[in-house]
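Every protein chain of the complex appears in place save one, which is left out.
Chains here go by letter, A and B, matching the order in which they are written, and residues are numbered from 1 within each.
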Amino acid sequence: MRFTPHTEGDVRAMLATIGAESVAALVAHVPAALRDVAALRLPPGIDEREVRAEMASLAAANGRPDAVVFLGAGAYPHFIPAAVEQLAGRAEFATAYTPYQPEVSQGTLQVTFEFQTAIAALTGMELANAGMYDGATAAAEAVLMTQRLRPGRPLVAVSRALHPQYRAVIATYLAGLPDAELVEVPYREDGTTELPSDALLARASCLVLGYPNVFGAIEDLEHTAAAVHAAGALAVSATAEALALPLLRTPGGAGVDIAVAEGQSLGLPLAYGGPGLGLFASRQSFVRNLPGRLVGETVDTLGRRGYVLTLATREQHIRRERATSNICTNHGLCALQATIYLSLLGRHGLRAVAERNLRGAHALAARLGRAGRLRFAAPYFNEFVLEIRGARRRWETALADGVVAGLPLGDWYPELEDCLLVCATELHDTAAHARLASALEQGGT
Amino acid sequence: MERPTAILRPGLLPEPLIFERGAPGRSGALVDAAAAGGPESSEVLPPALRREDDLAGLPEVSELDVVRHFTRLSQWNFCAATTLYPLGSCTMKYNPVMNEAVAHLSGFADLHPLLPTSWTQGAMELMARLADFLREVSGLPGMTLQPAAGAHGELTGMKMIRAYHVDRGDARRRVLIPASAHGTNPASAALCGYGVTEVPANREGMLDIETVRRLLASDVAALMVTNPNTLGVFERDIAAIGAAVHDAGALLYCDGANMNALMGVAKPGDMGADVLQFNLHKTFSTPHGGGGPGAGPVAVSARLEEYLPIPRLVRDASGWRWSDDFPGAIGRVRSFHGNFGMLVRAYCYMRALGGDGLTDATAMAVLNANYVRARLQGTYPLAYPTPSLHECVFSDRDLEPTGVHTLDVAKRLLDYGFFAPTIYFPLVVPGALMIEPTETESKETLDEFVAALEGIAAEARRDPEMVKSAPHATFVGRLDETRAARRPVLRWTPPEPER
Partner (left out) sequence: MSIPESLRYSEEHEWVAVAGAVATIGITDYAQEELGDIVFVELPAVGAALQRSQPLGVVESVKAVSDVYAPVAGTVIEVNDALADHPEIINEDPYGKGWMVRVTLADPHEVDGLMTAQQYGEFIAKEKA
């Protein structure tokens, strides 16, 4: 296929205007030694029908049509109303660029302002930025921000019950800071995080907790934040399942300093794990230290309300090596999609779908009582750890029946080899619950 | 071209914030919370863990409210689907509609990232093929598809460079970066703990090999270059510069922001590059989305392969699987496996065009940019006379006597129905207007665009005040950015209740 429009006549006329003999002459100043070996050894182009057929066959090689999947662990299957993807797919949004010219980008800018408002409300924080790559990188950026805000405190404390991928990304980002050191804080018997010692917190810039954590357990953020603050450090909450927030004490209400989250649950497809959406919310007083883009309200020459990118002096295109981050995107289309989802469900729909998740997961846990037991006693939202003898064997057996019985936790936590991390959302009905129960009960025999 | 008249908001409907629409109690989508049974949250969560504000502040609107709201807002945007978007170094080419259709296939869109790999072979095969395509375009052997964006790819690449030097006993301290570089380059280097030394350009707008040699001290970890650079100029001495960098024990980082100029013309691997990050939203047609999501795959030389991030795709007898078992790896740079949805679109585009189509895309992009350059250079002086590839940079120098500046030209262009070029960048060109038309624009569109810029230059001489107060025919007038920055209002708050 080609999307280039020129006819032979166009090319001739354009070359004449340029004063060049041929198109090849336009690149003749590139050294011949490079040009001579530059031919692309790629398959020849094909037409749209052929491309679509090939893509359909690759897509068909994934999943199983009769499957039921109880996987969460950082990516959550939720229902996406048709209006969300239809509106987000409008070319006016999808094929615009960063709103460098606000007079002709008010659509993108107003949506981003609405996104910031909605995320601040959802997290109970004073303000939110325009979006980041994903929850894990947002957590890493939060940690770097605490290092800027609390200079002279080399330690970064993270809960061992924080999603291991979030911990790994934080470690990768921290490797660039010569003095920083990552310290893992153990989890307790009930699945929530131990309070670190005052001595540790006194040398730490922050403590990062999952909320809910990777076991689905809901941490007591308020209690922890108070202890962290007493030691002069900052409290960071990292939420992988954003749809838990409509039911939980808000991070802002609990006194957290930076609340980050993965926004995929807010109307984005799983898409094999990306693109996701990093949510980043914090305090007004920290605004100059925030990474990422911000949209602010202002007026035009006639005094009418409008929106612009603002406080850009924090960012890489102005402050260069002294910027708060190198990020230059806000995953804008994902932020748009989340804004549409949050608007469509709204205050009441969000509460209802969150309630449906919590209730369904608890119904499922009760139903699995014959196969195994809850490993942790802490309250949970839509995900829990099931302790079950021969977990891996049972998981394999269930898989053969088209049931993905959650995630065997032994790979991430060797001490939890006999445990499955099980997630149930509004997509799982009682029939699906029954299939999982029966698959797991069979697997042991 | 007829001069646009001063009408504001022609044919467009006003729209408040979503929070100002609707009525208390309304919802666009409710589910039955009891559908699968189970106890209510109030029975399960102790009071200290329960939400305290009942979600006050979130919208209360119907589905039609939402459809109207976002449809109206969309109409306030210029976009590549409605007009030429000539942002230099941003490569706003046409985004084929078929990309969207395939990305929405359930086998891709509904795929959980932690499914057993026996259930995800199609997705992994697609990623492996895309990686092979990108290896061929880059001329480099190593590849990761993980990074979420170009800047994220830069960070990933610089982390690998750091790991390479640490393995040799000294992380080194500085990175050399040309003054014309994107701001992400120094910011990414700084995130890896490096200081930055700026490299000046020579009179042709290129790197000078003697200058580079002089700056290549033993504490230099890498030279970061964009080729062609942000002037659209191919760095003629790049191969020799790459060799000098390697002789000094440093590595060559190539920023792939301008790869749309190079397909079939030159491969970064042949220039001595050790790292090249792609921007799939630029070169390979994934939508820009008003600011992402992009994807920033990184290609590396054999020197750096062992440092590639995890997880990595590996193949054994049973097919593709993910492996973390690489002790040299810099670690994980994000969750899961990359911005897969964007990888699908880019693969679809590359497969459709093929090697011949991609080569043609570059050739036509270079033709279009040189056509605009030839047509406009009598009206706006070129920043450098050096031959350029896929973009060209002009300055506002000749408008000096009129008091009209680049910003005014950009704003006036909006009245003519075109998005503005990249302005005041690269920083080395005072009053820069950086134009990248891309290969998908027709000659007629380019002629209209040139006529608009010529018209604006004439207007600047005839009626400078009119140009300086532009735009006049856009949805809103010029916005007060000073006010926005002095007293930042970053979220909506409900009006105070009347007493």
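Everything below uses one rule, namely that contacts are C-beta pairs under 8 Å (C-beta built on N, C-alpha and C of every residue); 3 or more make two chains touch, one makes a residue touch a chain.
Here the structure is a predicted model, which means the values were calculated and not measured.
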Q.
Using the document's definition of touch, tell me which of A:A60, A:A226 or A:I318 contacts the absent chain.
A. A:I318
Q.
Which candidate, B:R214, B:R315 or B:R486, sits in contact with the chain we can't see?
A. B:R486
Q: Could you please point out the chain B residues that touch the chain left off the display?
A: 424, 481-482, 485-486
Q: Mind listing the chain A residues that contact the chain we can't see here?
A: 288, 312-313, 318-319, 322
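The rule we apply is simple: only the chains that are shown with their structure count from here on.
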Q: Just give me the whole-number Å value for how far the CA centre of chain A lies from that of chain B.
A: 19
